[in-house]
Structures are given as structure tokens and as C-alpha cells.
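Structure first, then comments.
What you see is the complex with one protein chain gone and the rest in place.
Up next, chain A:
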Amino acid sequence: MQIREAIPGAFVGLAAGLIAGGLAALVGQPVAWALVTVLSLGVPLALLGGGFGLLVAAGRLPAGRFAPVALFWLVGFPLARLLHEISVSVVLTGQVRLPSDLAGFLAYQGIVSLGWAIGFLWLHERVAMRLRLRATAAR
């Protein structure tokens, strides 16, 4: 399995974390806070995004359809957000705190994940297409 299949998904996930963290730094939030956002949100999303690319390349998930992307993120996105919430609470308060209404939190993130899945797919296809074209040209 070629590791470069993970690049587009990892790129999109990391980009989301960088957007959130970058904007935090831009408006004067402490650098540590911005870094926590980049790491605790961007890295899990990047890992999951990269994993998605590898699963598609390995034939475990069908390519070119929306439903598998949506189902993948229905599980993955709430988990990434939960990790983000816990990390922020640890950095800000020094304690591990779960969201007060955990079920409601996860359900809400699950719904939002559909929107995220559309954006992920949109950017993923763009980046993947560029890489494929470049690889073809190189050959």
C-alpha cells in the first residue's frame, strides 16, 4: 500500500486544524491555546483523513461515493471533537472534563459531521486529483 494515498486526506484534516488555530493566533489568543487547537483538532482529523485514503486505496471502502465518506466521518468527526474538548479542558483547567451533556454533544457533532464530510470530500478530490495528474505526468 502506498503511503502517499494518505496525503490528500491528511492535508484536509490538518488544514481544518490550522484554520482554527491560525485564526486563534491572528486575533491575539495565546500561542499555547492556538497550538492546542491545531494539535488536538488538526492531528486527529489529519490521521482520520489519511486513514480514509488508505482504506479506499486498499479497497476496504468504495471510491467515488458519498455514503462511505459520510459514515466514516459520522464516527470519526465526533471522536476528533471529543478529543479536542478534553485536550482544551486539560490545558485550560488542568483537569480532564467531559462535555456536560455527552450524548447530546456526540449527537450534535454527528450531524455536523455530514457537513464536514461534504467539505472533506470536496477538498480531498481536488488534492487527490492534482496528485494523480502529477504522478501521471512524472511517469
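In this section, a residue touches a chain if its C-beta (ideal position, glycine included) is under 8 Å from a C-beta of that chain, and two chains touch if they have at least 3 such contacts; residues count from 1.
Keep this in mind: contacts and distances are computed from a predicted model.
Look at the chain that isn't drawn here: its UniProt entry, checked against "DNA-binding response regulator", "Anti-sigma factor NepR domain-containing protein", "Mn2+ and Fe2+ transporters of the NRAMP family" or "ABC transporter domain-containing protein", names it "Mn2+ and Fe2+ transporters of the NRAMP family".
One chain of the complex is left out; on chain A, the residues touching it are 12, 15-16, 19-20, 23-24, 26-29, 41, 64-66, 77, 81, 101, 104-105, 107-109, 111-116, 118-123, 125-126, 129.
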